[in-house]
Structures are given as structure tokens and as C-alpha cells.
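These notes concern the structure reproduced below.
Only a single protein chain was left out; the remaining protein chains are all shown in position.
And then chain A:
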């Protein structure tokens, strides 16, 4: 092997991680300075915990995926760290507000989020260790489909007492213990299923079909299972009133079908179906109408339904080009600033310049995922990486589009930035899968798993394993 050290990229990853850690630590210090607070040991413990987590993740990648893409982990480390700092900063604001009103301070979210980061890294470890070869995932497509659908269906079927938070029935709440958002995990299961399904059907999807107006229309039965899965998801999500997730899953499925077939007709069919579905949803469901009306006329009712979006827009406007500085703005005025609106909070304090840098980080993350998808040696891995990379970027588009009033607000978490355990866990699982696939795509051929060197002579191989497909060339 030539220059193994230079090619694995682990040294580059290490230095980028150090850089990310430096940025996150300085963000924390700037927040403290702007809030005129002392630098305390509690703070050092937070920072130390985060650094420990980073070091742990880096060692894991060195051990279990030595050829992985060197940029993936540092980008996520930066985003997760900035999220932690912003959540801590919002905690300070909430505590200050409660103290001014003479109430008890609400539970701080930052320690919980730090704990979730630790748990998420454990998940990252488990996925990296268990999934040594990503092609193994393709062996259980229908099991994963069932798991995904069950995860989506359970909250919709549970009594609202155990599943409803703020009008959306998408949670599983175990009172007094924890609550999870299963849709985040269902998303991953459905992407793996779609990748496996599309690989097995690819040949039929790209060839068979009638030609209408220059577009080759696919046969409905080839995509039956996929469309059925999609309809069930959408039904469940409409019942759970979670528009963001249904939009996300629909978009990802469409993107994956396009990646697998490379045919524009699928995109056109999908977009027409989307337009029809969106119109129907607008006519049929009150909550959809409310969202669209807020989007079109946010200032019609600024104190009530439009309050959140209007405050977010004011926040972004206050931030302007260069932002108010970390800890110097008032991002806490926006309701749910630490979950759905964390990008508005970051936009206020870091300005257009800072928010653009953060969006670029997502773009690079997605780009590296697509790069792994292009260079991996099997099509399942290629589709899986493409789908996973697309969800990260598309989710970010839905969230930031909603917050900046480009598209109607739908309420999704921002990957890696937002407060929320389920989201963090699910996104770290996505990261682990991307790291695994990029590792296998960058690994030199000789170091590939299962080398075929000491194989039995070809004459000894059973004849049953040497058929040529469809006998076209006999």
C-alpha cells in the first residue's frame, strides 16, 4: 500500500476536530463575556464533556472505519457543539426571565442535551461496530419496512395523552421517564428499505413502461410496494398532524427513485402528485390552512397565530449581516427557540454571515455523503448514502425555509443543532452509516473485507453459482 497514512485522512480529521473544538470553546466563552458572567468550573465541565465526546468519536473512527471521509465527523462536531452552546445560552435567558418574574427557573436543557450527545455517540459506536459491512443491511428490506411503519403508526394509534405534544401526535411518552419521537428513526428504516427495494427492481424500473409525450411512464405494479409504503406513511403523518415529516419522507423517496433510475418522468409524476396532495391537504385540513395562511400573511395576526414566525423574522432582521454577537441578542423571545427555531436564534446572534457558514457546513456534509454514494462499489451502498445525505440537507432546507418564510413552516428539528434526544440519536445513526459507507468506498482494494485471494480453484466451485443472467448470452 502506498502512503497509507496520507490516504486515510485521519490526521486531517484530527486537526479539523481540534479546530471545531476551538470554535465551540470560544463560542462558549463569548456567550459568558456577553452575559457578563464569570467563567466557572461548571462551564469547564461542560466544555470538557464535549471535548471528551469528540476524542471518543475520533478514536472510534480510527479503530472501526480507518478510511472514512475525514470531513464528516468534524462538520457534525461543529454543528452539535454550536447547538449545545446556543441551547446553554437560551437556558441562561430563560433562567434570567424566570428570576425577573420571581418564579423558579425552568429545567435547564443544556445538561440534558450533553447527556443525549453521549448517548448518541454510544449509538454511533454500536452502529459502526455492528454494521461492519453496509451491504448486510440490504438483507432485511421488508423487516425494516415493517419496523419503520410500526414506528410511524404507534404514536398515531396511542391515546393522545401518551403521544400528543403541542397539537402534534407524534410522540411516545412514558410519563416521568422520557419521550421519544419515533418518526426520526422510522425515516432511517424507510430509507434502508427503499435502497434495498430499488436496487432489486432497478432493471425493471429503468426499462419497462409506456411512452407518453416523450416521457417513459413506469408501470404501476413495479413500484407498488414503495407507493403503498409512501401512502401509509403519509396517512399516518396526516393523522399525526406532522407535515414536516411527511414532506421529508416524500421528498427523500422521490429523490431516491430518481437516483436509482435517472429518469425525469419520475420527478414530474412525483411533483404533480405532490401538488395535488398539497392542494387537497389545504382544502381538507384546518391545521394545514393555518400554516399556509401564516406563511402568506404573517403580520395578519402577529400576537396570536403569527407570533412565532413574526418574532423569528424580527430576530433575523435584528441580527442583520454580522449578527448581534453570541449572547448579546434576544433569541429567547421566539417560542421554541431551542428546537424548531434554533436556526433563527443562530441567525440573530451570528447574522447572515454566520448562518451562511452553518448552512455551508450542511452543504459540505451532504456533498461528502453524495461523494461516498458515487464512489462506493455497490449500488445498494450508493443509493443508501445518497438517500441519507439527501435527508440531512433536505431536512435543513425544510426547517430554514420555514423559519425564513420561504416555504410554510412545518416544524421539524434541525439536524445536530436542535435540542432533542430522538433527533440527535437518529442523526448520529445516519452519520455512522455515512462514515461506514465512505470507509468502504475509500478503502484500497487489497484491504477490502473478505479478500478473494485464498479461494477454492474455480473448477471446484459448484456450478449452481455460475449462471449468467437471463441467458441472453448463451
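Throughout what follows, contacts are C-beta pairs under 8 Å (C-beta built on N, C-alpha and C of every residue); 3 or more make two chains touch, one makes a residue touch a chain; residues count from 1.
Throughout what follows, contacts and distances are computed from a predicted model.
The chain not displayed here is annotated in its UniProt record as "Phosphopeptide-binding protein", chosen from "Stage V sporulation protein AC", "ABC transporter permease subunit", "Phosphopeptide-binding protein" or "Nitrile hydratase subunit beta". Across A:90, A:188, A:294 or A:361, the single residue that touches the chain missing here is A:361. Between the chain not shown and the residues A:254, A:326 or A:437, the one that touches is A:326.
In the complete complex, the residue from A:298, A:351 or A:421 that touches the missing chain is A:351.
Looking at A:312, A:379 or A:413, the residue that reaches the missing chain in the full complex is A:379. The set of chain A residues touching the chain not shown comprises 1-2, 7, 9, 12, 15-16, 19-20, 22-23, 26-27, 30, 33-34, 36, 69-71, 74-75, 78, 135, 202, 322-326, 328, 350-351, 353-354, 357-358, 360-361, 364, 367-368, 374-379, 442-448, 450-453, 458, 461, 465-470, 472-474.
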